[in-house]
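Structure, as structure tokens:
Note that this complex is displayed minus one protein chain, with the remaining chains in position.
Lettered A, B and C in written order, each chain numbered from 1.
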Amino acid sequence: MENVIAFFSKLLGMPVLASKHGIEVDNLIIYVHWLMIALFIGWLAYFVYALFRFRKGKHPRADYDGVKSHASTYVEVAVAVIEGVLLIGFAIPFWYQNAGKFPAESESTVVHVVAQQFAWNVRYPGADGKAGRQDFHLVNAATNPFGLDPNDPDGKDDFATVNDLHVPINKPVIINLTSKDVIHSFKVIAMRITQDAIPGLKIPSHFTPTKIGIYQINCAQLCGNGHASMANGRLVVQTQEDFDKWIAAKSKTGGASQSFE
Amino acid sequence: MQPTTHATAQPGNSEAAHAHSAHHEPGFLSKYVFSTDHKVIGIQYGITGLAFLFFGFCLMMMMRWQIAYPGKALPVVGHLLEKMLGDVAAKGMISPDLYNSFGAMHGTIMVFLAVVPLVFGAFGNYVVPLQIGAVDMAFPRVNMASYQAYFIGGIIMLVSFFIPGGAAQAGWTSYSPLASIIPTDGQTFWLVGMVFLITSSLLGAVNFIVTIIQLRAPGMTWMRLPFFCWSQFVTAFLLLLAFPPLEAAGVMQLMDKVFHTSFFLPTGLAVGGAYANISGGGSPLLWQHLFWFLGHPEVYVLILPAMGIVAEIIANNTRKPLWGYKSLVYSVLILGFLSFIVWAHHMYMTGMGTHIATFFQTTTMIISIPSVVILTCLFLSLWGGSIRFNTPMLFALAFLPMFGIGGLTGLPLGLNFPDLHLHDTYYVIAHFHYVVAPGTIFALFAGVYFWFPKATGRMMNEFWGRVHFWLSLVFMNAIFQPMFAQGMAGMLRRMSDGGANYSLAKVPDAIGGLSDSIMYCNTTISIAAWCLGLAQLPFIFNFFWSIKNGKKVTSDNPWQATTLDWQTPTPPPHGNFTRPMEVFRGPYEYSVPGHAADFTPQNEPPSK
Amino acid sequence: MEIPYAVQPRRDTGLYNAKLGIWLFLASEVMLFGALFSAYILLRVGAAPGMWPHGWLNVPIGMANTFVLICSSITTVLAWVACKDRNYNKFKFFHALTLVLALTFVGIKSYEYYTKFTHYEITLTNGKFADGHVVAKSKDFDLIKKTGSVTLHGHIVEKREELMDMHSAEARHEKHEELTVPAAEITRMENYGPWHHTYLAIYFTLTALHALHVIGGALVIGYMWVTAGKMWKTDPERFTNRIEVSGLFWHFVDLVWIFLFPVLYLL
Partner (left out) sequence: MNDAHSTGHAEHSIRGYIFVFIALLVGTMFTVWASYIDLGHQWNIVLALVIASVKAFLVAGYFMHLVSERKLIFMVLGSTAFFFAGLIFITLWSMQPHSLIHL
């Protein structure tokens, strides 16, 4: 079975996969394509045969009644049933598991990502693991894009980066996503994750990376003339040690009021 | 052998009709420009729509250059573009701004200015009154107003290319805030243009529904209505009820643009690092809901009439009744109904809740069933037929598997787990182009070849028709098939550089990204698109040449069809019928056992 | 060439063409105004707590305008009944009344718009807010140069939230008086146009669209009133149908207002 799946994922040209839930995404894509291919080939075979057999030269007088069997009804019912199975057996439970249930914040890496034309701002809670208080009345686009409270001690070691998102491997990542200006969409293909970043809304989403490496963060929503070149975002998946080191180093230099532009 | 007597041309017939209306022979203007005759209006829609179709395709051929060879000056037309459009086409190159304009306008023009006017305005107008045995539409002057509103809307859209900054740049979906904050006026023109187009469609929809309900000839009961009329009937309802919310949304976006309101702008928007001076408090998602509330029914507006055309042609060229006429009718009604409650499958990635996602996934899966039923009926109609492979039939037949591919690939998109990966990739582009390009456009071609002799009294050339067909079939697939692979590999749409930045060429140590072969497809697709352009030349020449020089039809009913549109003089005079129509049977009584002729027109009195 | 069922109803549907047509058109209008109402609900539900205004509009004026529209509805019905009774003069009389009422409505509505555009919210340098109708501006009033002053009839409040509820008993009993504010003390000054708040945005959009319908209806009614004589003689039945159809449209416009009034003025 594994091999079959792998074969099909190659056949369909699925790109590298590096997240836990991604395998379910890929599997479902593959199952649906089985259904599609089976239907298509079946119909196409019938189609070509019918065209050939009932061409005018061969069959000069048409038959008023045509098909009398109920085979087609069975096919239709079968299609409906298979779609139902894919929906109820896979798609819906997957979505409930994934989008419905979030990992505990205490066991995850929590980051805030604010999209803007045309970059990704990332904010980490720093070495203490606690994010500083946020108050959107304090937002100032140039100096304080996150609306951080400068008086909150938890926020003292918070730091931010641009286009540089580091996460440890095999630990859930929760991304709180929003946008400053227009709608962008946070997409990391290998993670099989897409989430629109919508101004005025803060939307959480999560995934668990399973492969170390550097991945590109794509913007999957038309966001202006720089949409195609909003391509400098990097998702760096590291071992826990490397990640801790990185955090420690950044926490010292970073500060809540760091400027982004 | 009575049927042929009135099915064959009676030259005197049409002459007589002509003389009849001659007592107020109208001048050129009132005959061709300000006509209230549904056939003239249909042809006006047809010509204008085909021109826009061609124009929309030209935009895309230029964009495909930029996708294949990003940053290189456009050959042949680059210089001209720079002259006409100025800075956005500096050095004859398509800048990202221009790419976005062209992309948005390709979508807008194809959907609202080409295909809807063609399938609904042109074919609907020309054929529906003929098929139901009516003298005209119920409100001829409203019909004229509908065309004029469409024309004005089209002009506004065209003009917007030449204003400073160019046409709208926020995609055909015009998502706010982007659409509202782009400082140029393209979006304002787009919105005003859309208000005219929507008005046009609403007027048309009211007219079609009233015509079909009220003006059916005696005996034309609902279950004797040709399937094409059914599809137009449902389409009209979709337009009637789905367009107004977009009109409302358009008005609100216009308010945002012109009066600086904040319908779709949330509090705390910081554009370009500076706070936007707005009241805030609006919702970007509201626009998406209102847009897709129209958007999804709209895609069925693009496909249902196409299915209607295909059904007519298949029945005619298999020489047998459509299989499962009733299932077809009920399916199309259910399809129309369901199309109003699936819209948010375009918004899965906005982060909607789990229950609502379940709801929309379920309705989306359910809506695919009636499509399967329709396709099945059309397929089974082939069985036992005596199939004639003329040009209209070739296009109609090709529609089936092409729509099949497009429709089937809608399934993974409709499940939101797979959509996590596929959303906004070229997979989506391939999905819907298979339905609208080799689907709807083929149906349009089929319809043009099929009804051309009714409208002009001459046939289009068969040989060049076949050349047009085979070349189009090959190149359409060469364009859209590789896009599935590109999308599956993760290539995103609306990329002014064809995804070059996302191929990760810049970061060699990164994992994933697009392979060279996927990127290379960009080039092959573009070449196929230009070849598809060349492949249209036989059609264009054939079309214009045949108006004057095509083979004259020898009968009013050259395809030996059963429906009433073929029981009129050729071309039908003002008022359509030379004698009152009465209908005695269903629409597709071909090869009735015990009948010598293999077709029995709907209006042939039963032999007693 | 005569289009059937233009005057007489078709047997199986019981309707003549125009009547079916107008109802279909009204169905699409329901969706149009319906979408705007949904926008209203969404904006209201989504507003920050305490930031959705109450009582920003003048209820007696709105009520008067409601009466005007209701009256115009009954005169429309009576005009149609007169047509049915083939009583030309009575028809002319009631139809003229409708027209006058329509124009009255538009007049009152314009006055309401005018009062919104002259109503200002001023953020003062001390963080308070002055709010009211501009009575006078000194000649040298200039916000950028900070010269001169503006006189309002209104009041000063501590927080912006206090400006939101003008419908409550306390708010209504608050004293309004003439205030003069020097430009030097003004950080921001904005009138109650559609840009001021999403509530006003939806208010202006809905009422302007509604007013356009009133004006469109008035044009049709006026046209038919002027040209009535001719068709009355040749084809009174068709004419009566026309009055019925335009009347349906007019009642619909009234009906929309019946919802607009409580939703925008009272809630």
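Here is the rule we use: a contact is a pair of C-beta atoms (placed from the backbone, for glycine too) under 8 Å apart; a residue touches a chain by one contact, two chains touch by 3 or more.
The model shown is predicted, which means the values in this text are computed figures rather than measured ones.
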item	value
Contact partner of the left-out chain, one of C:Ile41, C:Ala136, C:Ala184 or C:Leu219	C:Ile41
Touching residues (missing chain, whole complex) on chain B	213, 237, 241, 245, 266-268, 280, 283, 285-286, 289, 293, 337, 340-341, 344, 347, 351-353, 355-356, 359
Contact set of chain C toward the excluded chain (per top definition)	8-9, 13-16, 19-20, 23-24, 27, 30-31, 34-35, 37-38, 41-42, 45-46, 48-49, 59, 63, 66-67, 70-71, 73-74, 76-78, 81, 84-86, 167, 169, 237, 240-241, 247-248, 251-252, 254-255, 258-259, 261-263, 266-267
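The rule we apply is simple: only the chains that are shown with their structure count from here on.
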item	value
Intercentroid distance (Cα basis), chain C paired with chain B, Å	38
Junction residues of chain B, two or more chains touched	267, 282-283
Touching residues (chain side chain C, partner chain B) in the complex	1-6, 10, 13, 15, 17-18, 20-21, 24-25, 27-36, 39, 42-43, 46-48, 51, 193-198, 200-202, 204-205, 209
Touch list for chain B against partner chain A, complex	95-97, 100, 169-171, 175, 177-178, 181-182, 265-275, 282-285, 318-321, 323, 349-351, 354, 357-358, 361-362, 365, 368-369, 372-373, 375-376, 379-389, 397, 400-401, 404-405, 408-409, 411-412, 415-425, 485, 488-490, 492, 494-497, 499-502, 504, 506-507, 509-513, 518, 590-593, 598
Complex contacts: residues of chain A adjacent to chain B	12-16, 18, 24-26, 28-29, 32-33, 35-36, 39-40, 43-44, 46-47, 50-51, 54-56, 59-67, 72, 75-76, 79-80, 83-84, 86-87, 90-92, 94-96, 98-100, 116-117, 136, 139, 141-142, 145, 180-183, 185, 187, 189-190, 192-196, 198-201, 203, 205, 211, 213-216, 218, 220-229, 231-232, 234, 261
